[in-house]
Structure formats: C-alpha cells, structure tokens
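Submitted below is the structure of interest, expressed as structure tokens.
With one protein chain removed, the remaining protein chains of the complex are shown where they sit.
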Amino acid sequence: MSLDTSLRDAIAADLAETVSDYEDFHRSPELSMQETQTAATIAAKLQGLGLDTHAFGGTGIVAVIENGQGPVVAYRADTDGLPIAEDTGYDYASAAEGTLPDGSTTKVMHGCGHDTHITVGLSLARYLVDHKDLWQGTVVMIFQPGEETGEGARAMLDDGLWDSIARPEVVYGQHVWPGRAGHIYVAKGTAMAMSDCLKVTVTGKQAHGSQPENSVDPIVLGAYMITRLQSIVSREISGREMAVVTVGTFHGGLKENIIPDSAEFKLNIRTFNEEVRAVVLDRIERIIVAEAQASGAPEPMIEEMYRFPRCYNDPATTDRLLEVFGAELGEDQVHLDQPVTGSEDFGAFGDDIDVPYVYWFFGGYSPAKFDGDEPPAGNHSPFFAPDDVETTLETGIRAALTAVLSSVGK
Amino acid sequence: MSLDTSLRDAIAADLAETVSDYEDFHRSPELSMQETQTAATIAAKLQGLGLDTHAFGGTGIVAVIENGQGPVVAYRADTDGLPIAEDTGYDYASAAEGTLPDGSTTKVMHGCGHDTHITVGLSLARYLVDHKDLWQGTVVMIFQPGEETGEGARAMLDDGLWDSIARPEVVYGQHVWPGRAGHIYVAKGTAMAMSDCLKVTVTGKQAHGSQPENSVDPIVLGAYMITRLQSIVSREISGREMAVVTVGTFHGGLKENIIPDSAEFKLNIRTFNEEVRAVVLDRIERIIVAEAQASGAPEPMIEEMYRFPRCYNDPATTDRLLEVFGAELGEDQVHLDQPVTGSEDFGAFGDDIDVPYVYWFFGGYSPAKFDGDEPPAGNHSPFFAPDDVETTLETGIRAALTAVLSSVGK
Amino acid sequence: MSLDTSLRDAIAADLAETVSDYEDFHRSPELSMQETQTAATIAAKLQGLGLDTHAFGGTGIVAVIENGQGPVVAYRADTDGLPIAEDTGYDYASAAEGTLPDGSTTKVMHGCGHDTHITVGLSLARYLVDHKDLWQGTVVMIFQPGEETGEGARAMLDDGLWDSIARPEVVYGQHVWPGRAGHIYVAKGTAMAMSDCLKVTVTGKQAHGSQPENSVDPIVLGAYMITRLQSIVSREISGREMAVVTVGTFHGGLKENIIPDSAEFKLNIRTFNEEVRAVVLDRIERIIVAEAQASGAPEPMIEEMYRFPRCYNDPATTDRLLEVFGAELGEDQVHLDQPVTGSEDFGAFGDDIDVPYVYWFFGGYSPAKFDGDEPPAGNHSPFFAPDDVETTLETGIRAALTAVLSSVGK
Partner (left out) sequence: MSLDTSLRDAIAADLAETVSDYEDFHRSPELSMQETQTAATIAAKLQGLGLDTHAFGGTGIVAVIENGQGPVVAYRADTDGLPIAEDTGYDYASAAEGTLPDGSTTKVMHGCGHDTHITVGLSLARYLVDHKDLWQGTVVMIFQPGEETGEGARAMLDDGLWDSIARPEVVYGQHVWPGRAGHIYVAKGTAMAMSDCLKVTVTGKQAHGSQPENSVDPIVLGAYMITRLQSIVSREISGREMAVVTVGTFHGGLKENIIPDSAEFKLNIRTFNEEVRAVVLDRIERIIVAEAQASGAPEPMIEEMYRFPRCYNDPATTDRLLEVFGAELGEDQVHLDQPVTGSEDFGAFGDDIDVPYVYWFFGGYSPAKFDGDEPPAGNHSPFFAPDDVETTLETGIRAALTAVLSSVGK
C-alpha cells in the first residue's frame, strides 16, 4: 500500500529542483483573484508535461490526466497570497506588492503557505504523468485561486467546472500548517470551521470635534458595539461549543477634529455547526441593531460578504487514508486530530456534486523550531513559512500521491 | 464712533462684486498648507490695490498698509478648506479634490467658512487703501494658511513674521458661525477652547482571525480604550468645567480574517483652562497605558500631533469693541457671549509678542434658517455655508472696519 | 445694617454652650424620616423658649415666633443624617446605627453637617425670642426632616404647612460646606442643581454559573449599561453645560455560582436647566432599553424615586443679602459664587407659594485645613465635619440673624 520505490527515488532526486520552484513561487505571491502570473506559470508547467489546461473562474487552472479506464479522482491546490508584509528574513522572502479592492497598495506574502500547495500539486501532476504504469483512471488537477476571500471555489464551480470536466468520485486536498515537518494531521467528520464574513456600516451624524452634542458619534458607537460583541462568545454560547467572533477591521474618520458621519467594520465568524452559527449570527445582529438604538443612530447596514462552507471529511474515506498514510509515512507520523477553527472553501468541490472528500494538514516546522522556546508562527503571520522546506515538500508530495493512488493505483 | 457714510456707501455699492468673489473662493477650497492657488489669488488682488505682498510659512500672505504716523494694528484672516464632501446644494458648491498627507484623495470644501474670511479681509484692505483720508497709522493684513491643522500661525511666526513686519499693538480677527446674519458675538477673557491633538498607535500581535488566542487583538483593545475614555469627561472632570474628548479617527486591519498587529486612533481634546487640560491629558495617558496592560500589549505610542493655544480676548479691548460694534451695528445685534468649545491658532499672533487681541464671531444665517424647524448646520458640517451671503459679508466687513478704525481712525 | 452689639455679645457668651449642643447633635444622627429623637430634642428646646411647636410630615417641627405687626419671614434648617460610618476621629464622633428601608442595619453619621443647621436654627430662635426689642413681625422656624432623600420638604408641604402656618414673604436657609470658616458663599439665580433619582431593575434569566448560554446575565447587562451611560455626559451634552450621571448603587446576585435573575441600580442625575435635564433623562432611558434588547432581556423597569426641585435664589433678595452680609461679616468674607452641582429641596418652601427665597453656604474649615496639602473632605465624606466649630457656628448664627433681621429688624 505504500508508494513504489521508483516514485520515492524520483521525489528524492528532484527535491532540489522542487525546493527551487517553491522559492520562486514564494517570491511572487499575488492577491486573491489577481493570480494572473501565478496561473500563467502553473499552466506553462502543466503544458510542459504535455497536458491541456483549462481556465475556470478567471485565474483558476485545471488539467485532466487521463490514463485509461478507472476511477476519476480530483486533487485541489489553492494559489493566492495575502496582504501581509513578510517578516521571515528568508533570502527568498517576498517583496511583492498588490492593489486591494479599495485601490490601496499593500505588500503581499504567501503567508498561508499556498506556495507549498502549488509546488506539491505540480509535483503530483509530474509524477502521475511520468509514472502512468503505476495507476489507471483519471486525475483532475485543480489549481484554485481566491481561497483567502472565499471566492475561488465558487467562481470555478459557477464557471461550469463540473459541467465540462470529468466528475470525480472523491476529492482530495491538503494544507501546510505549523505542525512537525514529516507529519500528517487529519480530522474525521467536521474538519474545519464554517466561516461567515459580515461588513457592518455604522451611520452617525457628522459634527465638529468640539461639539459631540451635535453629532451621533459613529466611532464611539462602533467601540461600544465591539466591546458588546465580546459577550456573545463569553455569555451566549456554551463553553463546550466552538465559536469565534473576530472584528478584523475597523475604519472611521478622516480628521481628528471632525466627528465622522460613518464608520465600518468587518466581522469574521467561525463555528463548527449550524445551531451555534445561527445563534452567533442572530446575536451579532441583535447587538448591532440595539447599540445603534442606544446612540439614537439609524439602523446599521449589515452585509454578508461571503461564507465559507463546511469542510466535512467523509469518515470512511478518512479511515482509509489514515491507514495508507500510516503505511507510507509511519504510524507515528500520522495523527487523528480535532477539527480546526480555520476555514476553507475546498469542501464546495465535493459538496456541489455530492461526492466525498478529505482534507488534511501537513506540518512545516523542524523539531528545533517546533519544540523551541516559543510556539512557531501560525498561518497568516508575517513570520509563517516552513523552516524545513525539504521535508515539508517531500511529505506533501508523498501524501498527495498516496491519497490519489489509493483510489487509482494499480 | 460709527463708520463714515462714504465707507457704508462703498460697501453697499460693491456688494454684488464682493459676493461674486466669495463664490469664487467657495468653489475652489484647498487643503491646509496646500493653499497655493488661494494664496496666489489673494496676493494678486492685494497687489492690484498697489500693495506689496510677502509670503510667510509657505502659503501665508502678508501686506502692510502704511498711512503715516500712528498706531500699528494687525488683522488676520485664515484661508484653508477641509476634507469634506460639500452637500449644501448651492450652485457655487465645491467639487474640488485634494490629497491628504497619507496620499489618499478627498473632496475638499470650505466647510468652516474661511472663504468669507478671505473675502472680508480683501474688502477691508481695499477700503483702507481707498479711504486713507479716514485713518492714520499702519495696518498689517495677515492671510494665514493651515488653521484647521493648527500649523499655519506657527509656520508664519516661525518664518519670522514679527521680525520683518511692523509689530502691532493689537490684533483683530473674526470667524463666521451659525449665528444670525447681521449679528456679532464676542466673549470676554477666554474666548475659545484650547485644543490638543494626539495620535495613539496601539500595538497588538497579528494572528489568523480564527485564532484570537494567538493574538493580541488591537481592535478589541482599541474599542475598550475608546469606551474607557468616555469616563474622563463623565467622571474625572467637574460637571461645571468644559472638557471634550473626541476620538475623530480609528483605523485598524486590512482583511476581516486577519487580526492585525496594530491600530491607530486620533484624539482631539478641548478645554478652557490649563488645570482641566492637565487632568484630561493625564487621564488619557493613564487609561491608554492601563488598557494595553489589561490586554498584555506593549505600551502604546502616544504622540502629540499639534496643539491649539489659548484664545484669550483682552477684557479692556473687548469692552471697547462691544461699544463700537454696538454703535455701528445696533446694540441688539451685538452679543456678549460664553466662550466656545472650538479652537483657533489666532491667539498666537498676539501671545507671541505679548500684545492684546480680540476674536469675535459673525453670524451666517437668515432668520428663516436660524429659526427653522431644526438647528442650522454648524461649522465642519457638509451643509455649512451662509444662506444670507450678502448680510453676512456686509456685516463682516463693517465689523472689521469698525474694529480697525477704532484703533487707527481719525 | 450690622447686628446690634447686644446680639454679638450674646452669641459670644453662649458659644461654649452652643458648641456643646452641636456635639450632642453630632453624636446622635438619625436616618431620613426617622429623626424622632432629634425632633423631640428640637421641640423640647423650642418649648423651653416658650414657643409652641407643631409637627408636620412626621418628624418635621415648626415654631412661630410672633412679635407684633410686621413682615412674615421663614427660616429653614434640615435635620437628618446619612448612612455613613464616621471616620473623623473626633471624640464626639457618631457611633449611631440605623435601619435602612430594606431592613439592613447601617452606621449613621451627620455627614452633611445638618447638625450645624439644627444648632444654628435653635440659636437663631433663642436670640429672636430674647431680643424682641430689636425686631418686629413674625418669624417661622422650620426644622425639616428627610432632606437627603428629597422627601422632607414635600412631606411637610403635603401635610398642610402653608395652610395652617402664617405664609412668609421670603424664605431663608443655609448650608455648611468645605469653605473657609467665617466666610459666606452665595449664588445669584440658579443656586443648586436639580436632582433626579431613578431606580433601574434589570431582569435577566437565572442559570447555573457554568451555563451562561442558558441565562440572560443581568450583571453583565448591568455592567454594559453602566459603561454605556458614561457616553451621555461625554457625548450627548455640550461641554459647556453641567450634567452629572452617577450610578450610586449596583446590586445583583446572591451566590457566585448562580447567574441571578435580576440586578438593580440607582441613578442620581444633576443638571442646571430643564433642557439639559430632558436630554439626559431621555438618553438614560434610550440606553437602558436598548442595552436590554442587546441582551435579549425584557425591558427593564425604570422608576423615578424622587426629584429635587430647582433652587433659584431670587436675584434682588440675593443682592440685598450680599450687602448686609458684607456689612456684618466684612466684604472679603462674602463671596458671590457659581451654582453648585449639589441639590436641595429647600426651594420647594418658596416655590410652592410663589415667594422668593435665598439659600447660601457657610464654610467649615480653618485656614490650616482649607489651605492644607490636600483638599478638605467634602459633604457626604466619612471625614466631613467642621474643624473650627466655634467660628463655623458663630458665622452661621450671625448670617441667619443678619438675613432675618434684614426683613423684620427695626
């Protein structure tokens, strides 16, 4: 059940080149739904393998590797970077810049490790093409843009992905995280949190900074809202349930001596189940509406920006993968884990056509880092990047091949 | 003690042209310390009267009208607009744009009425030049930039104003406000609030939006700070003292699912005396430092951005002006008023050379507006502009002439 | 216009006895509307002067001193103590106890100096009786209970005071405070704040302390209400207006591991005019109702406990008193002062029958205390009591006699 020696040898032999590819991607992150250069590079490399590539949802790239009769499986990698100024100090650190939807400029970083995902996905395609003797069937390679904004999977699906591309019977995907390099972590059932994103526009009444009595102060109102929102997790949800309510942005006011006429903040909400999600969303609305009333302000506008769906690992498929990962990587390297509070739009590829899927994590840190004095940086930190790149990528490639070949291997 | 008939006739005869000049200035506001076009227009008009003009502090313009032996007096008008999108609906409303120090673009409006100040100042110069028979001495005309940011008076003074220009024995100035057109309002002693402006940079620790436990959340911290700051005015200052603590801006976060590593807010503080000011500033620091400790955050950076000095109307001079204003405009049109909570850097022109000064207000609204169903818009509102422009300007010009001639008139 | 030498001599000769009386009253304070022993002592002393006494409103005592044809004036002293544990350290400090309306026991202290008011009132009566040669007319001596709770004046008036007792043409009263002993302080017009007292009952839903999700937590709700109420004074009222919103009590919960089903707090509001008062009361209700909605709680019950009326010193009478006080005590000892934020029900005695009244303050501290390193304790502090008792009482008596005789003196 473990990988053929020829594959392991190839992975090892190519590792320096693979790391070099990774560093190139790391240097050149692009913001969500703007991954034009990244998509072009991916398409070129896939075409170099003799594959046709198809664009979906703008910057999404798909290649289908056909190899005779047999099961159809899909493997998905995501490709976008984040508006973070990298602070890792690596010599291949990013100095890239990008333009946010509001027109402002920002530094861009592969702060969530999607560069490893692209690299691993391309390696997977390469080995599947090079070793057709070892398997039979069809593998759909999906390079998805815009995961960070929850737009990408939806964009590809709405662009007709499963109407024109062979539908798989199972979908696989994986994510790097601050675990031990060489290790795999997977949850059974609920694997990642649902995520809701709301934009709240608070309307006040402008006045001179010296005359608050003539204003409805939207900054003070917003501050009271945010302190009040803390009571949802602390008082409205059982301590045994998972709920996170983050106010990730707050913006109001142009000049210190003018009380502005509005302010805006954005919420990110994480929950593991629909009941808790419904309570959290209800309480957010209740608090925002009531706080506006307390200020004599108009009812604020609450807009849903996007929603990350569930990511529910099919239990039977998860059990099967736990077994084959253990056989390939060693049982001690494979961990059945709790669900994580992060979110993903990966699940949509399976849920949209009602086929099972599994999403797992692979670690990125050497023992020196992982067991160091302070916990290693997590995803979305300006310090996040694997320090043991070789082991990280090698493990990701072996896990991807193991999963895919567990479905289509001979 | 009232104005000579020849002056009154001239003002009335020129009124249509004066209003037209006002509308031109109203259409073309410029942001603080960027008043290059405005300054050029002012200088051209003064030169058209045969006066030499001198630049101080960049966009500040000074002209000295000499007319033989006699007292030296100064009259100051300020010239800058505000980053507000005008919403008055007047056909001469501003559509101007400007660039803020942070590089962002904004609409610009004469939202504090400095266009009336320029217009009145130019008329004053004109009539003083045209009617030298009525007075004797020297009048220093000061057109000051950057009043809104508290930079302009300081910039002109630091540029050597009183080193190269004749020092006055008294300084006059006035401001339009939402009072009755045709009326003058003046306080004796403390006339306007001191104003302090602070910038607070809150440092947190960045993390993924789903993992607040790995962050120090600067937005939640900022919100607690802002709600806590409310207790200064409500609990730390006597109800009989004036204190206003406004948080005019609050900005943090780029993306809803990243807890940012910092947030920033700006405070504007108004007080009437040094004792209260000291308590307010002390409490602001105490609260900001302690709240950061409550979050386990580093000590925030608190920077003084600028400070508006006192504006203390010399009591004897104020009494004299009350008398001559009453004689010129009618006693019922002249009001001894309370100090206002707004601030000004006008006082620096006198305080720097230790000479007395008086600053008064002239109203901008017709009875229909002033006594309407809702209170008329105040300064810094997108709706603020005189509706009875003719009376407003005429009154401003007569008050300016009355004050100046009370010192240098024959 | 100053006091006859015979009066001054008598005051001086009696001073040791007067101080002794004061110490007795200081040792034996009683809570509001429970001043039975105090009332009995007052009545006995008045009867000892040969006067008839009349009870109004339970523990209120009135005596009428008639002395022929002439004006009728009234003088009022209040008599109740406070639920404070005295901490002055004087050997005549109070160890008294009392029972609050809720049945609980408390230490009681003359923490607002009403013991000086009683003592001065009794001395005034004594000298008026002993020196009938110096005046002509009628003086109504009012010893009012329950000033601290705002009940006493209303209780006496509702009990028919002015129906059965000669109506005065002017009412006088005075209060000791932390000013200089020997000095008098009086405001013209608005003399003291209006005071409103509200009781708020917050209804939540009880649950086990480990299960906040099954509760509506009234303590957390109350805390958010109280922090939100701070924004009224800080944001809704002009910095130039006086408004104080104090939450003087907050009580909820019996056991730390039970989230209670209700909590209660009491508000005390001070304002100088009806417009500001109306805004403050409106905002309090708005905030309390909205915060309950934010928690999904029922609408809280807001009850008016009592209201202290205005205390508006008749301007003409105030001018007259300033003159006679200056003549008697020295001009430097008499101060025209700002209105104070404290409240009084004294004004009702005049307002109910539409006659003028004046209420002034007399100081209680020696120079050593008044000019000491830290400000002397104020009224309602456990440390408040005159340290120069002799000068304090002597000044109070002279001021009372001066005022009364300015109306009825020969």
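Just so it is clear, A, B and C label the chains in written order, and each chain counts residues from 1 on its own.
One rule holds for everything that comes next: a residue touches a chain if its C-beta (ideal position, glycine included) is under 8 Å from a C-beta of that chain, and two chains touch if they have at least 3 such contacts.
Computed from a predicted model, the values in this text were never measured in an experiment.
Seen in the complete assembly, the chain not on display touches A, B, C.
When you scan A:T227, A:T318 or A:T392 for touch with the missing chain, the hit is A:T227.
Although one chain is not drawn, the whole complex shows that of C:A10, C:A93, C:V140 or C:A193 it is C:A193 that touches it. Interface note for the absent chain: among C:D14, C:E148, C:D314 or C:D352, the touching residue is C:E148.
Checked against the full complex, the candidates B:A290, B:A316, B:L336 or B:A368 give a single residue touching the omitted chain, namely B:A290. Touching the chain that is not shown, out of B:T190, B:T203 or B:S231: B:S231 (per the contact rule at the top). In the full complex, subunit C makes contact with the omitted chain through residues 82-84, 100, 104, 106, 148, 193, 195, 197, 199, 206-212, 214, 217, 219-220, 222-227, 230, 244, 246-261, 263, 265-268, 270, 305, 340-343, 375, 378-382. For subunit A, the residues in touch with the chain missing from this view are 193, 227, 229-235, 238-240, 242-245, 270, 338-339, 341. Subunit B meets the missing chain through residues 210-213, 215, 217, 220, 224, 227-228, 231, 234-239, 241, 283, 286-287, 289-291, 293-296.
As a working rule, only the chains that are shown with their structure count from here on.
Chain centroids computed from C-alpha atoms place B closest to the centre of all protein C-alpha atoms shown. Averaged C-alpha coordinates give centres for subunit A and subunit C that are 67 Å from one another.
Chain centres here are Cα means. That of subunit A falls 51 Å from that of subunit B. With touch defined as above, residues shared between interfaces to two or more other chains in subunit C number as follows: 227, 231, 234-235, 238-239.
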